[in-house]
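Each remark here refers to the structure printed beneath this line.
Only a portion of the chains appears, each positioned as in the full assembly.
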Amino acid sequence: MKKLVAFLLVLLLAVAQMVAQPVRNEILLPVTDGFEVLKCDFHMHTVFSDGTVWPVVRVGEAWQEGLDAIAITDHLEYLPHRNHVTPSPSAPWEIAQKSAAATGIILIRGTEITKGMPPGHFNALFVKDEAKILNDDYVASLREAKAQGAFVLWNHPGWKAQAPAGAVWMPEHEALFREGLFSGIEVVNHNEWYPEVLGWALERDLTIMANSDVHDPVMNYLHLEKMERRPITLVFARERSEQGIREALDERRTVAWFRNMMMGEARWLGQLFKGAVTQRIITTGEKNTILQLTNHSDLEFTLSPAKEPGKVSQLPARSSVILQVPADKEGTPYLLNNLYSGPQKNLEISLPL
Amino acid sequence: MKKLVAFLLVLLLAVAQMVAQPVRNEILLPVTDGFEVLKCDFHMHTVFSDGTVWPVVRVGEAWQEGLDAIAITDHLEYLPHRNHVTPSPSAPWEIAQKSAAATGIILIRGTEITKGMPPGHFNALFVKDEAKILNDDYVASLREAKAQGAFVLWNHPGWKAQAPAGAVWMPEHEALFREGLFSGIEVVNHNEWYPEVLGWALERDLTIMANSDVHDPVMNYLHLEKMERRPITLVFARERSEQGIREALDERRTVAWFRNMMMGEARWLGQLFKGAVTQRIITTGEKNTILQLTNHSDLEFTLSPAKEPGKVSQLPARSSVILQVPADKEGTPYLLNNLYSGPQKNLEISLPL
């Protein structure tokens, strides 16, 4: 009897405590040749500028959402909570470090240089002394960031508050770019994506990024119950480390992931598709081949024959679809409608694979 | 052509902006005779004590989750962020007021008196000056709260850190109770519920409460994607207002709602069931009646015949079940397994209704 009670109690405890412990929802990404694909968000805020969370929250959210790395990038210049929170540009990084160590989240030290347009806002990542970067002169700020060895990106070039008619590459940006004062750019920020900026990035060899710029707790802007994800920069790293990320950013091995879309260079988009999707031939007839495509990842793909754009097939996360393609020696070209290798250009593949 | 383009653009915009605007998920509760059932949480923290969010977040969360009223109750005595956040016991309420006004959330001014055991922690609600309540002597604190007209509750009496062997009603509590220094008690706190405390509340006419005591963003402790809800105190109010809530608390018209369980006086539990569930007779035979019970609310009910406790029927939110009951003039007694009118007592009903 006692044994039974004990057994029942254990079962009940198991039931009762089901929700007690936080869980990290892993994001399944393709394995690629030689690279680990890291899930990163390089833009977010805390109460130390105009955000509404304590720095440790950013680490906890990242861990629960399955990210690998984040940068907290509070505004240097804009401190609306200063009546209550003592200004301290390094505090977010210092405070969050312990949580990062306890969860294995890679915490990149960063800050946001916050100017009117031109040139707008820039994030400096891998900084050493935020306070020194603060300067009324934006060129001076960016030069100091460079002197500290920072990786600098231009944030939300198409943000309506600063670019009401769409993103504009002004002479000031050209000057900064020529001096090498920034080398990355957000093609996605928060809930906006800027197709024209993707074009700029590809033409000028800028590192492509998608960041959340989240100010509130993530749940206040995402429908987590619908499994929405924040914008994520996928980083093709040689190792899961701060250095690995830095090297990948410098080498522009990134893809922007936003809702069900991915934007980037064709080679990296191709790696994602190739690593995520396998094929099984079901039947081979004289006229047609029936094949099953299986997506082993949490990415989502939408494809249609290049010549029949309306014939769309969805390949959601961890699922398969069956397609009939002509038994043609050449293969049939398909477009991946949600993978953008240019502002109006979709990645092309050939089926059977 | 232009018209078509415009039409398509509008459709696309509709799709694209689907996630842009926050939405409040309403909780459907039964209509009861003469009362509106308000969803309240009277215990939570911000960066102004040991929480991790800015006060406005508490209002935003409450609005999104469908609550009617909250009290932010930061610790008076425990301020681990004081190196960065200037101590200010009234700041959370002052800061959050604007958001509350903009969303219609009723924000009750409150604070937490934080002492070792005995007597433990107490929340004072409807306070006028938090700073005056701060006092090394807990009796003095509680007397000041009373002098301000506060409604005071004993928090988490069974919290393991202070009550490792379970909740204990000590002589100190008896003294405070006799002096009228507290009149409510948490039978549920965060993710714990204390059956024995329900017994105390019913014996001593204390107002029954379930509160979240949330420190992090709600999403860090709830699986919102599984539609989990925080602990909620259901308040039977004559009007949706601060005064309406106060009157209901003073009159002990509350039910604690935690996961799928409800705890409280039989009369209020009965009102919830009666207001939520209707019946349709499908067929009446000589031996049996087939009836359909429909639950129109977001509450959940689990019931079984009093004599066959293993024959359990689930009646989830907004759903119906079909039951067969004996065609007995007396009706058949059923127990609502998840409605606790006592520590080990379930609400009883008779079917057909």
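Descriptive notes on the structure:
Should a chain be cited, it is by its letter among A and B, assigned in written order, with residues numbered from 1 in that chain.
Here is the rule we use: a residue touches a chain if its C-beta (ideal position, glycine included) is under 8 Å from a C-beta of that chain, and two chains touch if they have at least 3 such contacts.
Being a predicted model, the structure only gives us computed values, none of them experimental.
In this structure file the full complex is assembled from 4 copies of one chain, 2 of which are shown.
Basically, only the chains that are shown with their structure count from here on.
Contacts from chain B toward chain A in the complex involve residues 19-20, 22, 47-48, 51-54, 56-57, 60-61, 64, 81, 83-86, 88, 91, 95, 191, 216-228.
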